[in-house]
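The complex appears here minus one protein chain, its other protein chains still in place.
And then chain A:
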């Protein structure tokens, strides 16, 4: 789906290892689309319409960024296909990579290997980050020579050697396969000054050495010249990085010694370990060694949680080490799972009382058109004006999701007939090929008798 329509302009260079992202349902969203005063722009950062709820999400975002308030919970409620997940993704994108954002679906916590509450606690703790200083060993030097031998047969392990130097010394390193890959990905060549993190193998280019600066070298404007490092190649450096509480839990709950060989998965983490770590983290914070970054836990389809989970959430939200919880649901008044009671959104009233609720409303025709246009750009499909109007109609009458599905399929049909722009006929074709939910139901009703097991039609399916 993601292939370009103009293959002639793209020279297939070295197969790019970096681009592995595929086009997902929400990959067009890059933020919440708000201006500095938190006023939503009509169309921005992939977001369209839904102004009031985006503004509300912006206020929540400010609260998260402040990081002072713990244990708040937000519920995004609305009909299917009104952008609930999109808003959550927007929040995640605007938080940046340093704030932990953990997303899970309500049904993910049901597992045979772990209790529901354990899964929830782990999710909670994954959403709390700790910024901490740690000493690591790095190798910093100028590349003298890089030599990679590929086997003549094309298969088998590559062998590589890297010579690095400082102003005082020189060392030769043997390279593993992974290192060879990342060196070629970073396009490291002789004359570059690089650092290698010994523990993780992460390579960063600092620039080119001054000794290699010649006026006839063709290089980009952004090339920086740096001095060749001094002293020893291996140095100890303090780095600041963010780990989640869950990661610290896992490190400390592993069995020590040779028993560690037999325990693969950590499974449940003892509450004593958690308490110990909480105490230690608080101590670090008081000493100024660490900083706590409360993140976001997003639970989609929250109505799939049952009564036990909800009462656990009630309790968990009261802890001062709890993240901001964002939930999303598309249910109205329905049965709470695990009980026989009915409640709005399938969430018990005592939990609802703790929530800030953001409502999303169905998109208007203009907004639908706009969203479809953004999706077309994202999926690299060109749509003619009429086809766009037709698709918008389909989106209004059936659902936005169905209309979005038609974009890529129509794009394929169009390419098969060697067209460059999707026309109304292409849309018509895929519309007849693929049924939407309403037409499929209609078809069922009409031809029910001729299907297998039609005698069981009276039994209603359990949907809540």
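In this text, contacts are C-beta pairs under 8 Å (C-beta built on N, C-alpha and C of every residue); 3 or more make two chains touch, one makes a residue touch a chain; residues count from 1.
Keep in mind that, in the parts below, contacts and distances are computed from a predicted model.
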Just to verify: the chain that's not displayed, which of "Cyclin domain-containing protein", "glycogenin glucosyltransferase", "Nuclear pore complex protein Nup85" or "Protein DPCD" does UniProt list as its protein name? "Protein DPCD"
Touching the absent chain in the whole complex: find that residue among A:29, A:48, A:196 or A:381. A:196
Cross-chain touch to the chain not pictured, restricted to A:62, A:134 or A:377, is A:134
Residue of A:168, A:275 or A:365 touching the missing chain in the full complex: A:168
Residue among A:98, A:232, A:350 or A:437 touching the omitted chain: A:232
Of A:103, A:243 or A:412, which residue touches the hidden chain? A:243
Which parts of chain A face the unshown chain closely enough to count as touching? 132-134, 139, 157, 161-162, 165-179, 196, 198, 201, 231-232, 243, 247-248, 251-252, 256, 259, 277, 280, 289
